Structures are given as structure tokens and as C-alpha cells.
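Handing you a structure now.
Of the protein chains in this complex, all but one are displayed in their positions.
Take a look at chain A:
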């Protein structure tokens, strides 16, 4: 089995749906980090069958709110001195910017490329996000 060193200090983003790790890598702008980042694909998982994991070394102060929008089943462990010091619980973010695009062909974002694609949480129970410009729900 492939072995990846454990993280002494950093973040372990676990239970990512198999195949989605690169998307998460992109949304969290991990390419901009100087530290070591490991992407582990298709790890055997009791819960999911298969899963992806991302390990980030040293950096523990990232904005992870977007993960609540992408997949609230993801778990995040904060590691220091080889021990888990915190488990971050994901919540639905109030607003997501430039993560998904509005699909309404009548929306102003469909013709003006420079406008941010912005969605707001309008129904927490149903997890409904709507485009702030045209009110179309993201599905």
C-alpha cells in the first residue's frame, strides 16, 4: 500500500468523495501554498468505500468555509505535535463566491465575464443557494 508520512503539524482533510480532491485543491487555492501538500486518491474507506484525502503541512489557518458548500460530509482534523488538537465542523457558508456559476441563460453573469458568481444561502434546511443577481437556485 502507498505510504504517505503523517503530518506533524497541519491539516488533514478527510472523507472527500473519491475523485473530488483536485476540485478541493483548486477551491482552497492550495497551489498558492509554499508548504507540502499531499493528495491521496482512492483510499479504502469503511464509510465511503473509496475516498480522497488531502494533507497540508504546517498551515492551519486556511479559510475552509467553502468546503461546507461543496461537501458537508468532509471532515477536517487539525494536527499539532502529531496529535489531533481540533476537529473542524463544517457549516453551510452564508455566501459562496466564484465557486459555482449561475446557469440561468437570462442572468447578467451569462454575458458579462468579469462579474463575480455569487450565491447566497436562502434556505438552510433545504440547503438552497440562489444567485444574488437573478435569484436562480443552484442545483
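The rule we apply is simple: a contact is a pair of C-beta atoms (placed from the backbone, for glycine too) under 8 Å apart; a residue touches a chain by one contact, two chains touch by 3 or more; residues count from 1.
Heads up, the rule we're going with is that contacts and distances are computed from a predicted model.
Q: Missing chain's UniProt protein name, "Aspartate carbamoyltransferase", "NADH-quinone oxidoreductase subunit NuoF", "sn-glycerol-3-phosphate ABC transporter ATP-binding protein UgpC" or "Stage III sporulation protein AF"?
A: Protein name of the absent chain (UniProt record): "Aspartate carbamoyltransferase".
Q: Which listed residue (A:13, A:79 or A:107) would be found touching the missing chain in the intact complex?
A: A:107
Q: On chain A, what residues meet the omitted chain?
A: Against the missing chain, chain A presents residues 104, 106-112, 114-115, 122-123, 128, 130-137.
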